[in-house]
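Have a look at the structure below, then the notes.
Excluded from the complex is one protein chain; the other protein chains are retained at their positions.
This part shows chain A:
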Amino acid sequence: MTVHNLYLFDRNGVCLHYSEWNRKKQAGISKEEEFKLMYGMLFSIRSFVSKMSPVDMKDGFLSFQTSKYKLHYYETPSGLKVVMNTDLGVGNIQEILHQIYSYIYVEYVVKNPLCGLNESIQSELFRNKLDSFVRSLPFFSARAG
């Protein structure tokens, strides 16, 4: 099992943070382009899912998977989106994405008055905490699965 990469988007689609750990194939476009493409797709999926659903939904879009990877999606009421790509062996990780939001984003970005909101996150402390949190996840290591 493994974690490939992670995106944080704000409610306006700005990519606040991107980090990658185990990504074997790059998109072949600039990172800015990639972020836009990713956000555009997520935005479309959200509206697609809400229109197509035959019943009222509580959570909406949670994840999708292809033959090779799984994309996990978590959105807060304030519009912050946490997107994590893992391999197929990983189950529901909404709780973990919520922890990234509440223990790391809120703690080291929202509570740091020197970090502007709605702009790319520069804080080294945030990056370090996020990196060690993801590395400590039970499904992080590639050999486990």
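Note that a residue touches a chain if its C-beta (ideal position, glycine included) is under 8 Å from a C-beta of that chain, and two chains touch if they have at least 3 such contacts; residues count from 1.
Basically, contacts and distances are computed from a predicted model.
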Worksheet item: Hey, which one's the missing chain according to UniProt: "Trafficking protein particle complex subunit 6B", "Translin", "Probable electron transfer flavoprotein subunit beta" or "Light-independent protochlorophyllide reductase subunit N"?
Response: "Trafficking protein particle complex subunit 6B"
Practice prompt. Touching the absent chain in the whole complex: find that residue among A:37, A:57 or A:125.
Written response: A:125
Fill in: Residues from chain A at the interface with the omitted partner, ascending
107-108, 111-114, 123-125, 128
